[in-house]
Structures are given as structure tokens and as C-alpha cells.
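Omission of a single protein chain aside, the complex is shown with its protein chains in their original locations.
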Amino acid sequence: MWLTRPLQERSTQVFLGVLFAALVVVSALHLFMPEDSALYVSSYTVTLLGKYLCYALLAVAVDLVWGYLGILSLGHGAFFALGGYAMGMYLMRQIGDRGTYGDPILPDFMVFLNWQELPWYWHGFDMAWFAFIMVLLAPGLLALVFGFLAFRSRVTGVYLSIITQALTFALMLAFFRNEMGFGGNNGLTDFKDILGFDLRTDATRLGLFIATGIALAVGYVICRGIVTSKLGRVSVACRDAEARTRFLGYRVERVQLFVFVVSAMLAGVAGALYVPQVGIINPSEFSPLFSIEIVVWVALGGRATLYGAVIGAILVNYAKTVFTGIMPDAWLFALGGLFVLVTVFLPKGIAGLLQKRRKAETTEPTPAQEATA
Amino acid sequence: MGITGSLSRLLLVCLLLWPAMATAQVDDSEAQQLLTALAESSFAEKKTVVNRIAGSGDERARTWLEAFAANKLARIESTGQFVIVLSNRGRNWDVESATTGESLGEISRRDIDTIRVNNSLRNELESILSVIDLKSPDENSRLTAARALKGNVDDGLAQQLPDLIEAETASDVQLALTEALAIYRVEEQGDASAVAVLSGSLNSEARAALQNAARSDDPALAAAANKALESIEQKLKLNRAAETLYFGLSLGSVLVLAAIGLAITFGVMGVINMAHGELIMLGAYTTWGMQQLLPGQPGLALVLSIPAGFLVAALAGIAIERTVIQHLKGRPLETLLATFGVSLILQQLVRTVISPLNRTVITPDWMSGSVMINEALSLTLNRMYVIGFALVVFAGLMLIMRKTRLGLEVRAVTQNRAMARSMGIKATKVDILTFGLGSGVAGLAGVALSQITNVGPNLGQNYIIDSFMVVVFGGVGNLWGTLLAGLSLGTINQLLEPWAGAVLAKILVLVFIILFIQKRPRGLFPQKGRAAEG
Amino acid sequence: MSIKKHVKLGLSALALSVSLNSVAAEDPIKVGILHSLSGTMAISESTLKDTMLMLIEKQNAEGGVLGRQLEPVVVDPASNWPLFAEKARELLAKEKVDVIFGNWTSVSRKSVLPVVEELNGLLFYPVQYEGEESSENVFYTGAAPNQQAIPAVDYLMNEIGVERWVLAGTDYVYPRTTNKILETYLKDAGVSANDIMINYTPFGHSNWQSIVSDIKKFGSAGKKTAVVSTINGDANVPFYRELANQGIDAADIPVVAFSVGEQELSGIDTGPLVGHLAAWNYFMSVDSDANYDFIDAWVEHTGKEAAVTNDPMEAHYIGFNMYVEAVKKAGTTDVEAVKDAIIGVAVPNLTGGYATMMPNHHITKPVLIGEIQDNGQFSVVWETPSTVAGDAWSDFLPGSRDLISDWRKPMKCGNFNVVTGSCGGKAEVASN
């Protein structure tokens, strides 16, 4: 079966091994270490790591389309944010009458914009199952429609990249509008609990962290499953020689659409897990610069390797956390410098370094030369 | 608001005593006493004091009143002496005596009490000065004075106006005065006959007067007013259409300016330069720097900063090309990432080296304000210059790309690098020059933008995305495409804005771009060449 | 290799942070400073960081508080809202700071709020905001709408005789709420709906041509018109430029702004703007010795003769001194103790009066209306006879009309509903 195939390959086993080990260690240190011990992992750190894992999943999703399909999406933040909003709406409904105005149905921001009743698209989000389906459906549908249009008319390369950017930019502006009913610039925040667990307890935090870890594992396996399947090879074929692939009888646009939608859904899941951990979702997640940054993580980790994407995402965001703390005035220099140096000196990213150690010729499909962009 | 009765008295004084006034001077005690009154009375009372000062016929009255209007008439707390502030920046102010005019050097802010003025007073003063100007020999100042009178006429003045109109030689001044009088008659006396004068006038005061008249219960007047208003509305419609078009073009030209440099670096060389916005920013900061170097002559500084901005940005661009981009040959995508890093660095560099705050860039007089086509349609000057500038830059680029050796080589290299090499073209040199050119043009855009928007660290970010949209919409690697795309997007946006609102308009434009690319996957002007395949 | 270096740096930093966890923050009083130093908000917030550093320096020079020195902990939330929450958590959970001074935008405050409440920290918020909030852990030293917007409108209505109103703002919660309040207020004052024009623009909006010409049109209807601007930050420069170029000067259509202070003006050529208004609780031009001393200190601290001060800086000045007083009064930095002690504390403000911390965690402020001058300063043309107490819950919004906030025992409630007599604001809005 295509989903189990990755489990037999060593790279995936290693990845999953490391991931689960990390989950266990962190949880253990958090639960069983005394507060004052040097090894204690505070719930602050746990949530932080949880956030990194969300970004990692997002990066994997981007690497799937960019690395293996050659579609440079500069708009994946949109899918991430949509998933986030779906989750956010659920969390908002969970607040119930505990809001400042104590309105049992309307979220606070609607109350003070004098909305009389809930907009139709907010219905159903009080039910977890519905919300969770939406987490997949909302980004999925957007990707389906957008991808259908774009791939059908064979928009490729930089043109595709730019319109994905236009997509997320338009959505950002739209969500900024208070009339949209998503809280405008403030977005959705001040969440109380999820599935009945209080978001403020360390237990829930740890739970979310672990959930994210598992989601990342599953997402990784799915992506691996796709890229190691025949379909994966076909998409690599599309990436490097689209026309040729057509002459072999493959419907390139459908391949692209399928992979694009899967990736969008993964991004959505990442967003959904991100929101309860950082405690706010607002339109800035749609900002094109964020989407570009995601691509940078992937490139930095190493394109078309999946695990590279994970490394990149975690590394960059960890660096961000550290630098914004220890050198608040200069961290942008460090980060910017990092991007420049890596792209110039490590064309294959960090994964490239690791691969050097592996045997020279590898069956790992890496981009022939920049076909995209 | 109308001018108080005292003003017309003053006007009489002016008219009668004008020749004498020039020499008259009240003795210092009275001057001191007048100014003290001005300093100590409330805003309401100040009006009368102002009129007394104006009426005093003292030759210094005008200086005092002007200083007062400019918030530069002050009193020294310790000595009680009245001064006129020459420079009011920083903690120590440079002042001179209001009565004797001798310089008193720098005095600490703590010790200076400026005599406060507010809008209505300033308004009052303007009218007074304008009334005085009605007699000035210079026609233009008479005209502005006359225009200022519209809606500001009161009973006393109204009696004087007919004679003034008689005496007036210049026709347009005459017209303005007649209208001013007519407005007064319609408003105060509900005089239907005066309506005729106003029909077709595009002056907002006139329209306001008519609108009020239309609401009046005198049917004759109301009817006449309505009729007049209709004819005005007709004219206004046309003017608004013209206005919207102008707005569209000027927004478009801004987009073109911002994008045209990218059309070269990205379109022709295939470098996805995320630092493009920051190059624009550099251009803008150069303008600011120039104005710092040449204090007092912003105009000259602005002109000089056109070559300077070009050079600075071009050099910065070349530096980027040498240090980063040349290592990424044939990996256009990587350039996106590296230049993204560069843009972060440049932004923070500006924040730390210069300041995170926006910088003031002064608009020279010959660029500020607007040319009045008629009283309803006036085109803002700075934007007009920007439109012109955009076209000039575009034409220049076209020349370079079409007519010069460089242009030829550039096209050769972009078509087929290896071939061009073998024909003895130094590809690296061409790269440097091309990228320098594109960056330089970005710098020029910055110089222009400094006249329209913030000069701050975020300047670039606000334009980078739009720039890419324009280039792609126009068709990568095609300058004409960029021009057309920029202008059309700008116009579409402005056409939508009135009914969709600013935000929705922008969203609609983006959606339009997305759908358009579906129809024409290679932009307005598809280009067959490397960069497009990229 | 560069990667390795960075990783190493990062690891060492982690080690450092972990070890920090174990060290109990005892000796110095740790003051967290949570202002964006990069990104879009750096333009406004970075000076507030410097202000805090200056104040702390000064306090330490005077021997600190309770004999303990104050230690600033600066972090950069980089104008990224989720990062604000993360950094707040870092400050409270990891750095164990005793108090946080920070935030500018409403959204950043909203994202920090749950964290501060959860970890029971103290946050001093120095910027004028939309109200409709009262947290046990937050002290609002900026103006609430009734300390800025409403007096300004009164001034225009009574002193200038404005009859027609343009409410122009950036599309986010502060302008939305303020305009909503003003709309109700104006209508109560008998202004008809078609004499009010409301317009919203996106952040950093730079193309004001058609909007300004609309305003011009709206203003030419024969009634005195004024613009009440809640336009935010960067969008102001192009807005005022366009005003000037389209020849709208303060005499015809005055613009009164709530988000434009000396700092914003320092980025604008104010020549053409003379006479336009702003409403604040402090102006750099205020004629008081406290102010002059503050300015001198600030110029000294920044080393720039041209450095300007503004209202949020005063808010931090007040907030910081209030905290210091409260700590002295409580004799400890324990959060609960300080929370109780600070209510009622009165410290001098920079306009020659006193600011008092009210039970609803807002403070008393004078309201000043200033006219822009050609030197980028404001000259005060009007001020409230006495100070005004900040009102957490506006009387002009249906939802909050019946809510009050009082954090003293026994009530200890941020949204007490006087109608239902219950805390948690079970408002009647649910029904209407």
C-alpha cells in the first residue's frame, strides 16, 4: 500500500524515530523534572516547540508542491491561515457567554460592531467535528478551485508564483475588512478551551504539542507515500519535463491539482494546530511576506527532501526566537545574513550537507536544475 | 465664516488712509499696550484687538499680524518684551524685538510665551490682509484676495464692492469680485437676480450659496437656484470624470515607476529581486539626504537627487549583483531567497543607521499645490510631475534598450548566453550593467515616491508586491507591457474606488489579475524567450 | 559552515535561557519592555523602548526602588502579533519580569492579554485605544475614547461650529469603535445621518486622491465641515500631502486627528498643514517645567537636538512613576500587592497636573486640542477645564452602556453589569 511503503524505507524510519524520541523526551522533562532543575522544560518552551512543529508541517506541505511538483507557491500562507481561521471560529464559539459582553452566541467583536445575529458561515462551528472537517475543506476547496483554473490554462513558473501571491494578498485585504465578520485586523483571540480542555493548563499545552508532533508524523508519511509512489515519480516528471509527461499519456494538470490540494490541506491542518497554541489568528498570517518566508525555510533546509523542510522550518524559527531575545536590535541582520549565506554557499540547503555524507549517486529525486520560478 | 462688522470699518480706513498708512507709526507704549492686549485676551476678544492693530495704521501692523498668524509673535516671560520668532525649532529660539526689530539672539523655549492663534483668528487675519491686498498694485495678489473674499463678504464690505468692481481693471479679478458680491446677495438678501451671475460658476462657495438658496422658502429664488445648480452639476460631472481619469493615470504612473526597474532586473535578467523595494527606498532616502545637504533649497536638492538617487541605487544594485546574484547564475529561484535576505538587511540597516522614523522630504513650491483648470477641477502638481517623470524614464529606458550597444548586448545575452559569449560579448559586464540600470531606475522611482508618500524603512515593502503584479500582468520581459499594465491597473483601481471603496477596489484588481492570467498565462504581451520560461 | 556557527550560537543561547529558568529573579526588579523594534510598528514603538530605558536609568540613578535596582529586559516582537504573545510569555515565564511596559496596536494588546492574565503579570499599555476592555492585569495609561475623541468633537461643534462630519479611519478596531461612538454621540447631538460621512481605508493606504476629493465634495455643501481622522501611522503622510495639494487648508475643512502626534509630524513637511488639529493628553509644546525637564532629559538621552516627545511617551512616564509609587506603597513587587496599592496612586503628569489611577485601571488625564504649526509642533488652542477620568466602557455603545469596571475588593470585576447586577457582563445585548 502506498501509505505503508514509506515505513519500510530507512530515511522515514529515522525521521519518525527522531521525532517521536523528541516528543517523549520533551514530555518527560516537562512532566517529571522539578521546576528548578536545569533540565526542566517549561510549558513556555513546550508551546514554542509546538509552534515550530506547526511550521515544520507547513514547510513539508510547501516542499511537496515546490520540491516534487515544481510549483513555487508564494501563497501557501493562505491555506495555513484558512485552516487557522476554521479552528479559530470553533474556539470562538467555545467561549460561549464567557466573553466580555457575555453574549451566549455572538463573539465579542460582533457584539460591539452591533451585529444582530451570527453570519451564516459561522453556523456549525460550534461543533468540533464540523470545524475539523472545515480545517481540511476550506483550504482544500480554495486550492481545488484556484488550482483547477490555473493548471487547466497551463499557468506555470513565475506567473503561477505571482498569482498565488496575488491570491494570498487579496485574502489578506479581505480578512482585514471588518464587514467580513472575521474580526478584522484583531482577528480571533482570547480563546478559552478546546474540546472541553482549558487552553491555559499545561496539560492541554502538552497535549497540543504532542498532537502537533503526531500530525507532523502523519503528514510526513503521507507526503513520503506520495513521492515514493509512481504518482510521485510522475510529478517529478511534470516538474522537469511537463510536455514530455503529457506525451506519455499523463494528465499533468490533474496530477498538479491532486498534489496541490493535498498540500493545501496539510497546510490547513498546520494552521489549525498553530492557532490554539499561539492563541490568536489574524490576517497577518495571509501576508505575502510570510508565504515567502515559508519558501525560505524550505530552501534553507533543502528542497525536495521533506525532512530538509522540517529542519529548515525549525532552525529558522528557533533562530528567530533566540535572536529577537538576545539581539533585539540586530536580529534581522542575522536572519537576513543567514538567508543570503545559505543560498549562496549551500545551494542544496542543509539537507545537501547531510546528503554529501550519503552515497554519491542517490535515487532521491532532486531538482535537475531550476526548472521553476 | 463671515468677517465681523469691524472689518468693513477697517476696510474704509484702508481705502481712505492707504497712502498715509505707509508712513504712520504709533509710539511704543501704544504698540506695547496693543500687543499686551493681544497676548492677554481670550480668542474671542483677540478678534477686536486684531482689528484695532490693523486699524492703527501702524506700518508694523502687517508684520505683527503676519507673525501672529504664523504663531511667531511671542512675549519674553522674564522681561515682558514682545518678540517675533525667527526660527522656532529645537529648544532655543532665535528672536527679534517686535517693536524695534533688533535681533535678540537665541532664547530658551522655557522663557518664550507665544501668543496663541487659532483657525478662526487666522481666517480673520487672512481676510483682513486680503482686503488690504485688494488695493495692491500686483494683479495676482488682487486676484487671490478677490477669490478669498468669496463667501466672506459682509454688509459693510458689500457696499464698497461695486466701486471696487468699477475701479478694477483686470477682467478675471472683476469676475471674482462680482461673484463674491453675488454670493453675498444670494445668501444674505435672497436676491434671485444675483443667481444668474452664479449659474455655471464652479466655485464651491457659490454652489453652497445656491444650495442654501434652493432650500429657501421663496419659490422664485428656489427655482432660479435649482436651475443654476443643474447647469453646474452638468459641468461637474464632466470635471469629475476627467478627475478620476487623472487620478487613475497618476496612480498608474506610480505603479509603472515602481515596476519598470523590476521589468529590467526580473523581466530581462530573470532575477527575482525581492530587494527591489529597498532599492526604491534608497532612492527616496537619497532625496532626503540631498535636502539635508542643501538646506533651504529643496527644489535644487530634488533635481540633483535624480542623478544621485540613480547612482546610489545603481551602485547598491551592482553590489548586490557582485556579492550575491552572480553566484546564483541559472538558479533564478535562489535569487528570490537571497535577495529576500538582502531586503531584510537593508531595511534594518536604514532603521539602525538613519532612524526607524519616517523622514521629512520637503516638496518644493513649484511642485506643491495644483494647477486650477477651473474652480472644480484642479490637477495636483506633484502627481503631474510624477506622471511626466514616469513617461520620461520609460522613454529613456526604451532608448537604451533599443538604440544603444548595451541594449543590444543585453538582449543578446538574455536570448542565448553561450552564443552571445562566443560572439565576444562580456556577459558578466552586461549583467552588471543591466542590473545596475534596473536598480538605478528603482532609485529614480524612489526619488519620485518621496514626493508622494512616506520616506521610511517600510517604503519598499509597500511597493514590491504591486511591482511584481504589474510586471507579470504586462508580460515578463516586455517594457511596453509594464507601461500598459501599470497605467491600466491604476485606472481600473481608481474607477472602482468610488463605489467599491479603497480596500475592495484593490481586492477586485487582484482577482482581476488572477483571472486575467488564466486567460493569458503569459501576461498582456507574451514574450518568447528565456526569462519567460524561467 | 555559517550554518554551524549559527546553530552553535543558538544552542549556547538555549543553554543560557535554560539556566535562566533555574535562577530565581531576586535582586533587581525586572522590567520587561515589549515594543516592536523591527517591522511596520518599529516606527512608532522603538522610541517608547528608549523612553523606558531612559526612565529606568534615571530611577536607578536615584537609587532604584526599595533599594533595589531596576533591570530592563528588552525583547523584539517584530510587529508580529502572535510573536507578541510568545514574547510576553517569555518575559513572564522565562525572564520572570515583575512588570511589562509595552504594546502599541490593539491587536498586539489583545494577543498579549490572555497570556498576562494567565500568568498574572502586570502590563502598562501607553497608547490611546478604543476602550471596551478592562483587565485586572492591565493598566491603561493611554486615553480612552472619552478622553480624546468626544472632547475633540465637542470642541469642533461648539467652538468652530462644525455641522457636517467626515469620520475617516484605517479599517481596524480602534477607528471602528471610535467612529461608532462618535456617530451615536453626534446623532444624539442632533446631527442628521446624511451630514455624517464614514470612510475606511486599509493600513498604509497611500493613494488618497479620490477619497480627499470626495471629502472636498462633501465639504462643499454649504455647511461647516470637519474631518475626524483615526487614520493610522504611515497612511497619514500621503493623506496630508494630498490634502495640501488639493488645496484643503484648515480654514475650509479642519482635520482633527487622534493618531497623529509630534513623532508622526516629524516625518511630514508641516508647512501646508498649519491649523489642522489633533487631540491628545499631552503636547511637546505644553508650557510646564515638568515638560521642559522631560524634554531636556530626552534630548540628552537620545543625543539628538531635534528629538521629539509625544503623548504615548508621557503615558509611559506616568505609568512608570505610578508603578514605582505603588511598589513603594506596597513595599514589595508582589503582583497582587501592587495591584491593590496602585489604585488611587497619583503622580504628576507633564502638563502641570496630576494623574490618578482609577479603580477601572484607567487614569485621569487633561484633554488638549492643538493646532499644527509649521515647526512640526502643536499649539494648544483648547483644553478641558479639569482632568477627565478614563471610561473603560463607553456610554455610547449598546453593548457596554450598562457595564462598569472596578478592580477594588469586594467587587473586583472588569465588566460588572449594573442592570443585571452580575459580573461577567451578561449584557442585554444578547436580546437586541
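So that you can tell them apart, the chains are marked A, B and C in the order they are listed, and the count of residues begins at 1 in each.
The rule is short, and it goes like this: contacts are C-beta pairs under 8 Å (C-beta built on N, C-alpha and C of every residue); 3 or more make two chains touch, one makes a residue touch a chain.
Here is the rule we use: contacts and distances are computed from a predicted model.
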| item | value |
| --- | --- |
| Hidden chain of the complex, named as in its UniProt record, picked from "Cytochrome c oxidase subunit 1", "Polysulfide reductase NrfD", "Urea transport system ATP-binding protein" or "NADH-quinone oxidoreductase subunit N" | "Urea transport system ATP-binding protein" |
| Displayed chains contacted by the hidden chain, counting the whole assembly | A |
| Among A:Leu29, A:Leu118 or A:Leu231, residue touching the chain not depicted | A:Leu231 |
| Which residue of A:Val255, A:Ala272 or A:Leu332 touches the chain not shown here | A:Val255 |
| Residues in chain A touching the chain absent from view | 1-2, 226, 229-231, 233-234, 236-237, 239-241, 243-252, 254-255, 258, 361, 363, 365-368 |
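Just so we're on the same page, only the chains that are shown with their structure count from here on.
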| item | value |
| --- | --- |
| Comparison of A-B and B-C by number of C-beta pairs in contact, larger one | B-C |
| Gap in Å, rounded to a whole number, between the CA centres of chain C and chain A | 34 |
| Between chain B and chain A, distance of the C-alpha-averaged centres to the nearest whole Å | 44 |
| Approximate Å spacing (C-alpha centroids) for the pair chain B, chain C | 30 |
| Contacts with 2+ other chains: residues of chain A | 173, 176-177, 329, 332, 337-338, 342 |
| In chain B, residues with contacts to at least two other chains | 347-348, 461, 503, 506 |
| Of all residues in chain C, those that touch chain B in their complex | 37-38, 40, 42-43, 46-47, 160-161, 171, 199-202, 204-207, 209-211, 213-214, 216, 219-224, 234, 237-238, 241-242, 244-247, 250-251, 254, 263-264, 266-269, 271-272, 274-275, 287, 289, 292, 295-296, 299, 305-306, 371, 373-377, 379-381 |
| Residues of chain C defined as touching chain A within the complex | 1-3, 6-7, 9-10, 13-14, 16-19, 21-22, 24, 37-38, 74-78, 80-83, 85-87, 89-90, 93-94, 105-107, 110-111, 113-115, 118, 132-133, 171-173, 176-177, 180, 200, 202-203, 397-400, 403, 414-415, 417, 424-427, 429-430, 432 |
| Touch list for chain B against partner chain C, complex | 1, 43, 70-71, 88-91, 109-110, 113-114, 116-120, 122-123, 126, 204, 207-209, 211-212, 243-244, 247, 250-251, 254, 347-348, 351, 356-363, 368-370, 378, 380-383, 452-458, 461-462, 493-494, 497-498, 501-503, 506 |
